[in-house]
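For this view, one protein chain was removed and the others were kept in their places.
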Amino acid sequence: MHDTPPSPAGTAADPQRQRWMAVLARADAAAIAARLETLTPPPPHRRLRGPEAGLVMVRGRLGGDGAPFNLGEMTVTRCTVQLEGGAVGHAYVAGRDARKAELAALLDALLQDPARREVLLATVIEPLAAAQAAAAAREARRAAATRVEFLTMVTTR
Amino acid sequence: MTLSPGFADPVAEAQQSFRAILAALSRPGRVQSLGAGLRPPAPLLPAAAAVLLTLADADTPLWHDAGAAADAWLRFHCGSPAAGRPGEARLVLACGAPPPLSELDAGSDEAPEDSATLLVQVAGLAEGSGWRLTGPGIAQEHRLLVEGLPSWFPAAWEAQRRGFPRGVDVLLCAGTRIAALPRGIALGQG
């Protein structure tokens, strides 16, 4: 077996892949597992790295729009798996849930296979994305219900 | 496309590996073994790979001459930023001839611990013959035979010793074996 890198650093960003990685990062392990269960079992995979917990330093900007500064760290769990077929999947997810990171990495690998992608998008990613969008919309409606119009009382004498 | 894994059990194996590095540095010239389960991409050998998996991370700029496949593997498992030149690195890995010691970061008199650590992959390590090592951590002398270091090394080592406490520490790696030359050690010729 000859060892070569999984993908060259600096791969062009793939908006579709960025989207499914984001959806998986925001979902919880139970929700991902429940969607996966409805499908035929995925092929075996091996762990290339992790799942392992670590930190990412979260940055802000001076005044919100200036130069970056270090705000504080957050826990992140990462995992990289390889399918028997060869595709390599990565996951970096907030928190310390190893199972979630491995499921997300497995799905990232599976979703790179054009033959599997449509089914996985339809049965796993889109339902999770819809649930996240619904939760965000509910929050926005709650915030809208607290919208306030202040009136200035002008006193004259 | 494949990429070989790092430590199968990262916490336990990194601890064992750290223990071996600590033993090597505290008993200069005594050969320790580590990294037996690793299959890093050529020309990286298990001992050097184990040292880097244990010591290298996002806070240790790394310079190496190991080529693209090893670079991808190290980047993936260690996450070390690439140093532009050896003098900017905290960890330097030489699979071929090492860069001159005088070009590496020797730290400062105030913070000698900021210096670089040099890993050199050598052809062979054997105790009992070769250099007569003396210094801290050695009661009388330890003998260490190193095959594959360039001939300038002993003179460069002596030159570096004049700058003590500044200087680089050297880890010699052969297969799954390592021996250390901390900066305070004298290399007496056989």
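Worth pointing out:
The chains carry the letters A and B, assigned in the order they are written, with residues numbered from 1 in each.
Basically, a contact is a pair of C-beta atoms (placed from the backbone, for glycine too) under 8 Å apart; a residue touches a chain by one contact, two chains touch by 3 or more.
One rule holds for everything that comes next: contacts and distances are computed from a predicted model.
For the chain of the complex excluded from view, the name given in UniProt is "Carbon-phosphorus lyase complex subunit PhnI" [choices: "3-isopropylmalate dehydratase", "NADH-quinone oxidoreductase subunit NuoH", "Carbon-phosphorus lyase complex subunit PhnI" or "Sugar ABC transporter permease"]. One chain of the complex is left out; on chain B, the residues touching it are 57-59, 72, 75-76, 79. Where chain A meets the missing chain, the touching residues are 5-14, 18, 21-22, 25-26, 52-76, 78, 80, 90, 92-96, 136, 138-150, 152.
We adopt the following convention: only the chains that are shown with their structure count from here on.
Once the centre of each chain is set as its mean CA position, chain A and chain B turn out to be 38 Å apart.
Residues of chain B that touch chain A in their complex: 1-6, 10, 39-41, 68-69, 72-73, 75-77.
Residues 1-9, 46-49, 52, 80, 82, 86, 88 of chain A are the ones that touch chain B when the two sit in their complex.
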